[in-house]
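A single protein chain has been omitted; all remaining protein chains appear in their positions.
Right after this comes subunit A.
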Amino acid sequence: MKNTQTAAEMILPDSSHEEEENKAPAKAKRSKPEEDEGEEVVYHPVKLSRSDLYRPPTAEELNQLKEAESLFHCSLLKMQMEELLKEVALSERRKEQIDSFVQTLTKLLQTVPQSPEVEVSDMSWLSGAVKVPFLLVPKTPKGKFHMAPPASVDLIGSYPLGTCTKPRIVVDLAVTIPADILHPKDVLNQRYPRKRALYLAGLAQHLTSSSDIGTMHYSCLHGNRLRPVLLLTPPGKESSIFTVRVHACPPPGFYKPSRFHPQRNNIRTEWYTGLQASQSGSDEPPTPHYNSSVLGDLLPRAHLQFLSAVSSQCSAFPYGVALLKVWLHQRELDQGTGCFNGFLASMLLAYLLTTHRISNTMTAYQLLRNSLNFLASTDLTENGISLARDPDSTAPSLADFHNAFQVVFVDPSGHLNMCADMTACTYKQLQHEASVSMQFWDDPTVDGFHSLLMIPKPMIRTSDHVFQLCEPAKLQYSCKKLNLLSELMDHSGNYVHTALPFILSLLQRGFGQRINLLTHSLSPEPKWSVESEAPKHKAQPPLSFGLLLRPELAASVLERGPPADSPKAAEFRQLWGSRSELRRFQDGAITEAVLWDGQSTYQKQLVPRQIITHLLQLHADIPESCVRYVGAKMDDVIKVGREVPSTGEEESLLVIQSYDDLSRKLWQLEGLPLSITSVQGAHPALRYTQVFPPLPLKMDYSFFDKEKFSRSLVPKEGKPCPAYITPITVICHMEGSGKWPHDRLAIRHIRAAFHIRLGELLKKHHNYTYNASPTHLDIWKDGLVFRIQVAYHREPQVLRESVTAEGLLVLRDNEEAQALEMAIIHRPLLTSTLHGLQQQHPCFGAVCRLAKRWLGAQLFSEDITEDTADLLVASLFLQPAPFTPPGSPQVGFLRFLHLLSSFDWRNNPLVVNLNNQLTAPDYTEIKNDFMASRESLPVMFIATPKDKKLSMWTKQAPSVQMLQRAVMVAAESLKVLEHQLMDGGQIQDVRVVMRPPLDAYDVLIHLNPKQVPLLSQAVDPPAVTFSRGVMTGSVAQSGGALPVIDYNPVSLYLAELRDAFGDLALFFCDPYGGTVIAVLWKPNAFSPVPFKTSQVSARNVKVTGDEAKTVPNVEAILEDFQVIGKGLVKSLEARTERWSF
């Protein structure tokens, strides 16, 4: 609970007051204007006095400065880590609380009463209030049991070692079972584990009567049902602060470790199956996992001693472990079955220290770095490591361990593999994480600290695709199908853990080169009340698997196998079953191959799903209905295809091909007074990021009126609004020459002349219909409209020039020049750069389109513009740390939401390193410039290689309030979405995050769907459709009448509204088929102002005495909404109850 709360706090900057705003953001905004911004601590450049700066340094200070400079990227990282350690360390007060509770507990435990001896299977001595934490199948064997006070009670684990960290403080307490309860033969057939469980139940029964205990639960260590533990919390309000975990252990040395050799059997098949075994005992299968779980109980004290000895030599040891634990926790690797927990982290550091890979004098920072380096470079699945200095002769060899376990890390005694439960996949994941971490740690342009230790990496945001096995009980059949009886016995009936490694290796084989990494969730440790029975295995939450795709191979529909006559062919056929068939390829080879379905990119990216369901069905008897595939779930909202479902990649490609053709034709034109120097696209559709790429259309002439002279189509009154045709902007630079006039108006006229000339030439040579206007030239080609704008590179310069009264020629920047520069220089450049990015990362465009669809649906399109959104998404690909670049639209979108909601916009610039042009010094420069003039810069600051200081894309918008709202909505959407994607039990409707709450707005203008041309793009497209003058059939390449271009009543209406009432209200609308315009009065729109000739627009005068004040004439304004939008507005919904005058 606490966890989620703090996480939420982290996501929302200055969340304290935003949480209240959740419900009515607009209202809060109005009552609380920007003042609360000022309350925060603001960064001011440091001013040191001269004497401070230049006083002679002491040797110590000099050392400190030097260390900070040379050891770390900068001293900042060092300080950050120190601060982090302070946050996770236990305070003295907390330790006192823990100590006193442990003391009372110890006293209580010592007074456990003796009970008469009974049969193990007889549980009548337990009162009904407490159950035994054990699944009692098969039936209990023979043996005697009685309760007795523990031989000793000791602290073990991280707390006495000093490596215990917040949150989730767990204190381990070992209770030694007296020797007379146990019998040396008890290791056989789960007798010892059952006695242990009984003993715990006995303790629990004794403790229920005590008032010093808060709550009591059972759990089991690392999810191993053979090792139940008792969880106790202190009473009262401290109960949520820490937990004491009571382990029951045999007396040290009670069993000989050699009995637990991984090759030995300690569970008899005869007993387990209940059948009379025909074969003799020597053929019994080994039970390595059972052995290691019993052995694990014998050694905790020895481990503690060992670690304390190591820790006492290295002062930074606890801090190093703490950092490693934080790192592991952020990657969800430190909890659950087969995890790499804090204990293993300490053991790993101990190993590195004892083998002198790190020295005792190193700092916590260096310990973390070295251990990550070690993890990244060492493969424990191949070459296990051992802490045993000189193991006795009975200890098994590393080879023995490797035969029995997937990952090998042997403890100091030489008998126990501490990674017994870990799957190879988990270790590979650990290795992958470590190497990724090392990569960005070495990169000076990345904020290493943040990505290393601060950003959580939940599976849904890390893996490109995720799938879940919904009913774990189905794995029982898998065990049967895979013939895993002896393994099942070894895992004492836990079929999930038994089948998991086999399923993983099966999938790994099936995916082959398609994926970089296969990960799986670690089943959480179950926790149940002492009064209830132990939960069954099937009560587990579904198992989740994550795929890290290799984008270039993952979507291939063909799996080409070995030649038909090679010996490997049989293996291939065995793996793929009936899907494998012989195929002849163009190169003449005849090979085995599997062909998956899929035509469009959207379908192809789901090939992994086909592989999974096929393999699981074939080899593990898991029906398709049990596999819940979470990938491409979001893509529905940008689907465009009619016959073949597609998410627009193919359509974008078509547009770009048509553009390339046009560009070639422009280059080849002859007879222009000046030659063309460049043709550049400047439209999102030309970089694959248009939410709905323009589709080639064929017009139905009878639907339209015709213009008198040019015979162009124009909309007919009384008909529905015709289909919207996006003009695709193309910038065409003309050669610089002395012939260009040096005057703004003249340039404008010359440009118009060029538009006419270009149009005429294109008509003459290629028969394209055109329309030339002073600002642009529209070309109707392949059912698309290209809008060519001629540009002269010196024009912005001319706009800036002016002559002062003294005759001095001065350059003064102005908005007109900036806007022109943006249009003819920066936007084309951005377009081509992002086009390049798409070539490197095939899913870049799709992520942009999802992100922009979301922004549009949440009514942020005006504030976070298309270019800004594309840059934000580009940053996810260019600087993915701590992740790898997104490999699917879905994961990219989730990360976009996370970036938007968690980035510290106030204190940091977002640097988007396009084309990798920026170096480390550039980063520092950008940061320093940003810090120095933070207040005057845009709220959302995005720096690019061409724009290091101004953030031109975000200059106009968003405002502080809108950014805050966007951040909040993004955080909320992310929460809802991740929850929904990971939990199959929720209502599965991803569109929930695309439906904005409209109750925050003051007036809603409902539009007539007939006049909304993009209606079909709406989040929830209405059932009714209107004919919009489009015919089906093949599209003509050239000729024909010019269609209706860029005519969208909704945007025309919005423009008029903003022009007329922009200073009174804000207008929001979803540009993609939204049928509602939401109006929000500005915070102080209704406060009366004195009568001034410049401030009377749409206002009423109120005369009080000699003074005339004006207030907005609301009734007239509301009527104007109707009048201006006549024919478009369906109804007006004024929420007068929300207005505060």
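Following the convention adopted for this analysis, a contact is a pair of C-beta atoms (placed from the backbone, for glycine too) under 8 Å apart; a residue touches a chain by one contact, two chains touch by 3 or more; residues count from 1.
The definition used in the following text is that contacts and distances are computed from a predicted model.
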| item | value |
| --- | --- |
| Which of "Ribosomal RNA-processing protein 7 homolog A", "Actin-related protein 2/3 complex subunit 5", "Translation initiation factor eIF2B subunit beta" or "Coatomer subunit gamma" matches, in UniProt, the chain that is not displayed | "Ribosomal RNA-processing protein 7 homolog A" |
| Contact residue for the chain not shown (choose from A:90, A:151 or A:756) | A:756 |
| Full-complex contact with the absent chain, from A:743, A:815 or A:999 | A:743 |
| Touch with the omitted chain, as defined above, among A:178, A:252, A:391 or A:456 | A:456 |
| Identified contact with the non-displayed chain, of A:59, A:811, A:987 or A:1024 | A:811 |
| Contacts of subunit A with the absent chain, listed as residue ranges | 3, 6-7, 9-10, 13-14, 40-41, 43, 45-46, 48, 52-54, 57, 62, 65, 68-69, 74-76, 79-80, 83-84, 86-88, 167, 326, 329-330, 453-454, 456, 705, 707, 709-710, 712, 714-717, 721, 741, 743, 745-746, 748-750, 752-753, 756, 759-760, 771-774, 803, 806-811, 904, 907, 1011, 1044, 1047, 1049, 1052-1053, 1055-1056, 1059-1060, 1062, 1091, 1093-1094, 1096-1101, 1103, 1106-1108, 1113, 1115-1116, 1118-1120, 1123-1129 |
